[in-house]
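With one protein chain removed, the remaining protein chains of the complex are shown where they sit.
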Amino acid sequence: MANTYVLVHGAWHTGELLEPTAAALRANGHTVHCPTLAGNRLDDDCSRIGLQHAAASLVEFLETRNLSGVRLVGHSYGGMLLSQAADRVPQRIARLVYANAFVPLDGECLVDMVPPHYRALFDGIAAQNHGAVRLPYPIWREAFINDADAALAQACYDKLHAQPIGCFTEPVQLKQATAALQVGKSYLNCRQDTALPHSLPWHPRLSDRLGLFRYVECDGSHELLFTNPARFAAAIEEAGRD
Amino acid sequence: MANTYVLVHGAWHTGELLEPTAAALRANGHTVHCPTLAGNRLDDDCSRIGLQHAAASLVEFLETRNLSGVRLVGHSYGGMLLSQAADRVPQRIARLVYANAFVPLDGECLVDMVPPHYRALFDGIAAQNHGAVRLPYPIWREAFINDADAALAQACYDKLHAQPIGCFTEPVQLKQATAALQVGKSYLNCRQDTALPHSLPWHPRLSDRLGLFRYVECDGSHELLFTNPARFAAAIEEAGRD
Partner (left out) sequence: MANTYVLVHGAWHTGELLEPTAAALRANGHTVHCPTLAGNRLDDDCSRIGLQHAAASLVEFLETRNLSGVRLVGHSYGGMLLSQAADRVPQRIARLVYANAFVPLDGECLVDMVPPHYRALFDGIAAQNHGAVRLPYPIWREAFINDADAALAQACYDKLHAQPIGCFTEPVQLKQATAALQVGKSYLNCRQDTALPHSLPWHPRLSDRLGLFRYVECDGSHELLFTNPARFAAAIEEAGRD
């Protein structure tokens, strides 16, 4: 069964970084798009872009290409964009797949769901960098890409972009709860993902907000897209199929 | 070491559906029985059968065949029958294996251990069907057999029976806590089992009631008996051995 996937990158990432994952899905016959959304494009002004701008760019992507029956997959921060875009154009979506992704309630922003010390960290970095947040390397290496060796961890870190703080602090505006949307919902959980600490975890804390959803898990860190894109793609397919 | 296993099916299931699992155990030299218990037999009157009737049919099965040294394995609702039967005939049992199964305290019924929305759902369906509960397909597909593709999910669903609501609402009557029984106890947990949500999980919430027990886990959904009976059998054997 060939499906249409749109993969929505997380913070500091771009669509290009999801191409190895997309390639593995395409090898199984699927059509896969990996847009880079507003806020993560070259020359974006981090002091002016927020979540709504980014979500609008995703809706525009779906509408411009007139996509329908989409398996919309969001990684991490990408879950914010899934929820916002699905609220706008549910008729284009067959299934939402949250991959260690945020699932906001109406009026929540990303930093409402992270440990307080992350919020303080992001605010401090943004204040000194015109609204641009970069993740400190030690956090990246230990908590985000814990399944890589040091060389791969550094090489991947060098590919990351700055992220506008507004993507983290601007709330979603939902006409209805994501759980009430008449689309399929899945949650994909990489078991060794400690980007959120396991004491304040992705699953089931955030996944439960989806109401009835399909749960899929596999081994891997938050950055399985780098450390094993083929495994990430297989798990996405298991989560995204009918 | 050849052992005697009795596999106790869950709600909506029959002994026949456990035959592929039994075959894998038999291939390792074990004797395996898969009785279909009262409440899940053809032409059973769902308005009249409850947990005690079903448990009595399990005790009768053990006594009629004069089985002893039994590894008694219960799946899901089957855990209710394990606890009730073990309280009646502990001398026939070498070890209890709860496979994503309910572990009731004295006086509890199955729906005391599930999310409130499941209780309301079951009550509503039973009220309209003379006491017969069927599981809605979307719940089955997303939360019970999340590791299957759509075709297998549908094919397995078509094999399910109606379940008497009395099996869910009638309490166990235990002379002593299951933890105090002088038999071995194991809990087998399929990691992707979301028949109970991971926020109200099988393990350790219910397994802890066994006191000292052996923990075994493997990949799979609540319906691993359909999606990978060989893996299910291997895990049962690891849980059931001395």
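The chains carry the letters A and B, assigned in the order they are written, with residues numbered from 1 in each.
The working rule: a residue touches a chain if its C-beta (ideal position, glycine included) is under 8 Å from a C-beta of that chain, and two chains touch if they have at least 3 such contacts.
None of the values given here were measured: they were computed from a predicted structure.
Participant: Tell me which residue among B:R26, B:R65, B:R134 or B:R214 touches the hidden chain in the full complex.
Facilitator: Selected residue, touching the omitted chain: B:R214.
Participant: Thinking of the whole complex, not just what is shown, which of A:D45, A:E63, A:E142 or A:D242 touches the missing chain?
Facilitator: Checking each option in A:D45, A:E63, A:E142 or A:D242, the one touching the absent chain turns out to be A:E142.
Participant: Taking the full complex into account, what residues of chain B touch the chain not shown?
Facilitator: 184-185, 203-205, 207-208, 212-217, 238, 241-242
Participant: Touching residues of chain A against the unshown chain: what are they?
Facilitator: Touching the missing chain: residues 138-139, 141-143, 146-147, 149-150, 191-192, 194, 197-199.
Definition applied: only the chains that are shown with their structure count from here on.
Participant: For the sequence-identical pair chain A and chain B, determine the rotation angle of the Cα superposition and round it to the nearest 5 degrees.
Facilitator: Fitting chain A to chain B on C-alpha atoms yields 120 degrees.
Participant: If you average the Cα atoms of chain A and of chain B to get two centres, how far apart are those centres in Å?
Facilitator: Roughly 38 Å separates the two chain centres.
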